[in-house]
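Below you will find the structure I want to go over with you.
One chain of protein is taken out of this complex; the other chains stay put.
Moving on, here comes subunit A:
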Amino acid sequence: MIVQNKLPAEDVIVSARDICMTRGDNKILRNVSMDVRRGEVVVLLGPSGAGKTSFLRTINLLNSFESGEMFVDGHRMGYKKTKAGAYMRDNHHLTEQRRNIGFVFQHFNLFPHMTALENVWHTPVRIMKQPKAQCVEEAKKLLQQVGLSEKMDLHPRELSGGQQQRVAIARALAMHPALMLFDEPTSALDPEMTIEVLNVMQHLASESGTTMIIVTHEIEFARKVADRIVIMADGQIIEQGTPEEVLDAPNHPRTREFLAKVV
């Protein structure tokens, strides 16, 4: 398939255009379009089944979609541009593109056969072939930043859920991604563990200026960290704006209904 298209503007890191995703007879995403600027923190909210996670997973093509285009950092995901300017499907290129995007899963998905420290340095060393000593040092620093310097040599099964999720964040950061995606990072955690993970994420948002797209159900957290809140329902974006606009003065009746249920 050859498609030509205008590139997104320089300061736009994620540009989703008319993403449609169908599974069987279900329309999961209906023409979702969204631009995310560099350094922006976007929180996706909405009732379950709204397509928030599905949309997040289309950004790094963990989910495939039937139509639409996804641009990350000026490049179309899963495609390589030929000299003539046409886009050609390229899976190898997709693998490289994904290295620029950190993804944090609801169920952490740490590698159980490695210690926390190994989980963090493994990909930079084994896949990116960067010098090991340097990567290990950096991995230690990252684990220190997420408050786990004492737990570095433990295996995932010896860590609490909150600790595992913080290792998973450090693992994603070790790749120096231009963009971090969080898929319900605290949904599988107890309340006290939720706080430690949210603190790490908040620190990341305020200190490092990393672009973040977060799917969560933590409304108060969203209010604190988000530059923009996007409300989804039935596979569509129904409303978006600053936390004050969306949370305090929602326009769409579905948004009001959703907020009334969760707050």
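General remarks:
Criterion: a contact is a pair of C-beta atoms (placed from the backbone, for glycine too) under 8 Å apart; a residue touches a chain by one contact, two chains touch by 3 or more; residues count from 1.
One rule holds in what follows: contacts and distances are computed from a predicted model.
Among the names given as "NADPH-dependent glutamate synthase", "FeoB-associated Cys-rich membrane protein", "Amino acid ABC transporter, permease protein" or "L-serine deaminase", UniProt records the absent chain under the name "Amino acid ABC transporter, permease protein".
Looking at A:R17, A:R99, A:H203 or A:H252, the residue that reaches the missing chain in the full complex is A:R99.
The residue from A:M88, A:L154 or A:I219 that touches the chain not shown here is A:L154. Think of the hidden chain as still there; on subunit A it touches residues 60, 62, 92, 95-103, 105, 107, 109-113, 115, 122-123, 126-127, 154-155, 157-158, 171-172, 175.
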